[in-house]
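Missing here is one protein chain; the remaining ones are kept as they sit in the complex.
Coming up: chain A.
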Amino acid sequence: EIHEPEEVSVWFREGSSCCQETLARNQRFTETPVNMPGADKETDLSERIESFLSELKRCGSGAGSLRGSAETARETTALLRRITAQARWGNAGELMEIIRKEGRRMTAAQPSETTVGNMIRRVLKIIREEYARSRGSSEETDQQESLHKLLTSGGSSEDNFRQHFTHLKANVIEAINELLTELEGTTDNISMQALEHIHSNEVIMTIGRSRTVEAFLKDAARKRKFHVIVAECAPFCQGHEMATSLCKEDIETTVIPDAAIFAVMSRVNKVIIGTQTVLANGGLRAVNGTHTLALAAKHHSTPLIVCAPMFKLSPQFPNEEDTFHKFVSPHEVLPFTEGEILSKVNAHCPVFDYVPPELITLFISNIGGNAPSYIYRLMSELYHPEDHEL
């Protein structure tokens, strides 16, 4: 899980929106009558949602707690389960509407945190499946399969989820619990495959800090001896943390600056990296510097292995620069101590890099290893096409 780097938000703007939220909350408290139990649950729920949203907004800045993608995914799923349990809804359609509405707000709070949107889409798919199962119909996921079915089944797809089933709530909550268990086991599932991919006396290269890769390498180190070269990934230098953590397991580690990636690549056997998001075309959105690493690996014909759990798979495609990139304060790159030249210079500090799928050899996820060309298939199993746009 890649740490979100710090964000120096524009303080006054952030402050004012926070103020507005607290104002709205206070108003809500004063307005709803206190003695109705249903209303209690509702305020409790909306309170939790608001706190989650503000956590997301501040995510990564000095004030909020730094969290990895796995934690975000877990919290999102837990919150969705609570919504399912406590919100008022009569049939599946209404539930999906509520979840969609909350989901839009959550993704708007932190657009770069794609796991939130992914979990929402997973839950929506769960609701659809449970609904279909309750109805007893067998056409669960075959709706988009064959062209013939699409042509002949014209009418039945107008199913708008309006039927009421008594056990739907319990089923959905049970399915979400299963999802939560799956989320908890992802890192272990990935690390279990480590020994299949790492042989002894290898030199492995990685960049920045990814908790998945860390667990992967530590698991392999229990049985095999190998070397790890960590590129420090300026300006946040998370590679340093990764290196010290790997050394605790007695793995031979070397820290190199980003500029030396191509210089040492000729001696590297494998490149293993983590990522922030896996895009729908099999490409990656990973920390800056990963594209250079991938190109250098391609030049030396070194395999590039990406360790990413399934909840990072997102149905987005790589867009143009205005929606793909995220920037943080240029103070990281050119500190304010540099003086006068700051006013005459543009400094950029992008956080993410796009890595095209041609440069990737293998994806290792909790369900096994896959080639990048298979990602579209996995995506169709996880999400329903109508949910791609929340």
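We adopt the following convention: contacts are C-beta pairs under 8 Å (C-beta built on N, C-alpha and C of every residue); 3 or more make two chains touch, one makes a residue touch a chain; residues count from 1.
Just so we're on the same page, contacts and distances are computed from a predicted model.
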item: Chain excluded from display, named as in UniProt, from "Translation initiation factor eIF2B subunit delta", "Isocitrate dehydrogenase [NAD] subunit, mitochondrial", "Latexin" or "Regulator of G protein signaling 9 binding protein"; value: "Translation initiation factor eIF2B subunit delta"
item: Hidden-chain contact residue, picked from the options A:Ala170, A:Leu195 or A:Ala263; value: A:Ala263
item: Full-complex contact with the absent chain, from A:Ile49, A:Val255 or A:Leu362; value: A:Val255
item: From A:Ala85, A:Leu334 or A:Leu390, residue that would touch the chain that is not displayed; value: A:Leu334
item: Footprint left on chain A by the chain that the document does not show; value: 6, 232-237, 240-241, 243-244, 247, 250-264, 266-267, 287-289, 291-292, 295-296, 299, 321, 325, 333-334, 338, 341, 344-350, 353-354
